[in-house]
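Questions regarding the structure given below will be posed in turn.
Removed from the display is one protein chain of the complex; every other protein chain stays in position.
Take a look at chain A:
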Amino acid sequence: MKRSIIDLWVGIFVAIGLASIAFLSLKVANLTPQSADKSYVLYAEFDNIGGLKVKAPVKAAGVLVGRVSSIELDPKNYMARVNLSIDSQYSFSQDTSAEILTAGLLGEQYVGLVQGGDPEDLKPGGRIALTSSALVLEQLIGKFMTSFAEGGAAKDDKQP
């Protein structure tokens, strides 16, 4: 076979390969080119983050507005400091509240933002002051069990 035809076919072959890799990274792994100027960082401090992970979604009214960029423990007050990278097309008021929610009963955890009423917006690097921690199912069951036991004990006291 002539060399030019072989070159053409191998060129097509490599192009198909590159297109496949591009498809896998863009469409399947959803690699969106994120530049630093298109998002800004806010942070929030929580008592307990439960099972929240880095890259977990940040949602406002159920709409994806950003991702958790890093999580660290504040060495001074022992609260979890969660950095949120927010898409720069959205801005939130100063009294925005953040809570850690779970998608479904066993789904992944995400940060939900609820817009407040303050006319001033949070600036990049700002702190979301109002936070509520993750609902830890074990703690909830534990609380339920203790209150149940106490209720039972109170009943026993009354009977004699």
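Note that in this section a residue touches a chain if its C-beta (ideal position, glycine included) is under 8 Å from a C-beta of that chain, and two chains touch if they have at least 3 such contacts; residues count from 1.
In this text, contacts and distances are computed from a predicted model.
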Chain excluded from display, named as in UniProt, from "Sugar ABC transporter ATP-binding protein", "Cation:proton antiporter", "NADH ubiquinone oxidoreductase subunit 5 protein" or "Intermembrane phospholipid transport system permease protein MlaE": "Intermembrane phospholipid transport system permease protein MlaE"
Per the touch definition above, residue among A:I6, A:L73 or A:L137 touching the missing chain: A:I6
Hidden partner chain, touching residue among A:S25, A:S93 or A:S147: A:S25
On chain A, residues whose C-beta touches the chain left out of the figure: 1, 3, 6-7, 9-10, 12-14, 16-17, 20-21, 23-25, 27-31
